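Here the complex is missing one protein chain, while the rest keep their positions.
Chain IDs A, B and C follow the sequence of writing; residue 1 opens each chain.
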Amino acid sequence: MTIEPLIKVQLENFGAEAEAARLTTGRKDVGALVSFVGLCRDEAGTLAALELEHYPGMAEAELTRMAEDAIGRWPLTGLTIVHRYGKIAPGENIVLVIAASAHRRAAFEAADFLMDFLKTRAPFWKKEHLASGESSSWVEAKAGDDKDAERWLNTRSGT
Amino acid sequence: MTIEPLIKVQLENFGAEAEAARLTTGRKDVGALVSFVGLCRDEAGTLAALELEHYPGMAEAELTRMAEDAIGRWPLTGLTIVHRYGKIAPGENIVLVIAASAHRRAAFEAADFLMDFLKTRAPFWKKEHLASGESSSWVEAKAGDDKDAERWLNTRSGT
Amino acid sequence: MNIRYFAWVRERVGVEEEAIDLPGGVKTVADLISHLKSLDENHAAAFEEEDAIRVALDQVHVENDADLAGAREVAFFPPMTGG
Partner (left out) sequence: MNIRYFAWVRERVGVEEEAIDLPGGVKTVADLISHLKSLDENHAAAFEEEDAIRVALDQVHVENDADLAGAREVAFFPPMTGG
């Protein structure tokens, strides 16, 4: 039985609890639900907002391809990915991944895997707008993110 | 800066979103929030309810010790554990772990670590009550859970 | 010494909690288990599979060689199945 992932690329905020409820309500086969929420950080207090540019169409398509890869690797009962674009203020949500499974290890690994690949493969780009009004700048990709994604390349399936 | 974990052992259901909000609202230092929800499963349709017995006092104390261990290993900005006891019907929530951090890897690893140790060290015991009304029986501990917990024994700190 | 039992250990002993006066020779958890097994059939049945029993001393997990000196409460229970 292959499940259908729910993929959303949207301007507006998401509700993690409503999305989680969609994967569990009325079911008795879900033992574990792992949710990841990525938020806009600003420890230094210098950021006005992040602006997320995306490639419409490819963003949805690439997230769907990643989700299908995860579904092929782990026995999931449900999978949801929501990624926002546009201006996002410090403290606001950026991305949501929820993986549901009978067992906790599959749910943890699938969510972890998806976040690693989302960082390196989903066509989104962050620009920082500073509170000072100074020139904004594009966030650079981190080598560490590539390394995180590489952890999964030699593993074809988890349990 | 050491954070204080929030530990609750309770009869009533929990709200994952309200607990998550407590770790993020009004803050700009949280970049990643990983939530784990464990639910009562009944794929076979034979279960009336799980009954969770616990050791009052020690349950809270042991969860607090595990939480403090996690706080020592990963740079967390917040940590919440809620574990229910009493009768829990199929599809209902049993346990919630939320780990917040600046970075996703710390949040994922801390939540994963806590679930592994919670399974093997938190003083809770599950009894299955069958829908048929037949004699109920205690759930046996799984060797796999011990193996999962052992993954962490030789790692003193994550990133 | 206050002794508490949980899950099937509790069911086999037949009580949740009991106060026991420790005989002089009982120094460790292992000594206490031997003593409890000698009390009656219920205790003997509860501790029959000794390897399957976990112990906490004043609400902290310990091994069977732990010293009872100074402890107020000992608890016996099967391997945990929470989470």
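Assorted remarks:
Please note the rule applied: a contact is a pair of C-beta atoms (placed from the backbone, for glycine too) under 8 Å apart; a residue touches a chain by one contact, two chains touch by 3 or more.
In this text, all values refer to a predicted model and were calculated from it rather than measured experimentally.
Within the entire complex, contacts from the absent chain reach the displayed chains A.
When the whole complex is considered, the residue among A:K28, A:R41, A:H83 or A:R105 that touches the unshown chain is A:H83. Check A:W74, A:F108 or A:F124 against the missing chain and you find that the one touching it is A:F124. Shown as candidates are A:V30, A:A49, A:A67 or A:I94; the residue that touches the absent chain is A:I94. On the side of subunit A, the interface with the absent chain consists of residues 38, 52-55, 57-58, 61-62, 83, 94-95, 115, 118-127, 138-141, 145, using the contact rule stated above.
Everything that follows uses one rule, which is that only the chains that are shown with their structure count from here on.
When you average the Cα atoms of each chain and compare centres, the chain farthest from subunit C turns out to be A.
Centroids of subunit A and subunit C (each the mean of its C-alpha atoms) stand 48 Å apart.
Distance between chain centres (mean CA atoms), subunit A to subunit B: 22 Å.
Taking each chain's centre as the average of its CA atoms, subunit B and subunit C sit 26 Å apart.
Multi-chain contact residues of subunit A (touching two or more other chains) are absent. Touching of two or more other chains is recorded for no residue of subunit C.
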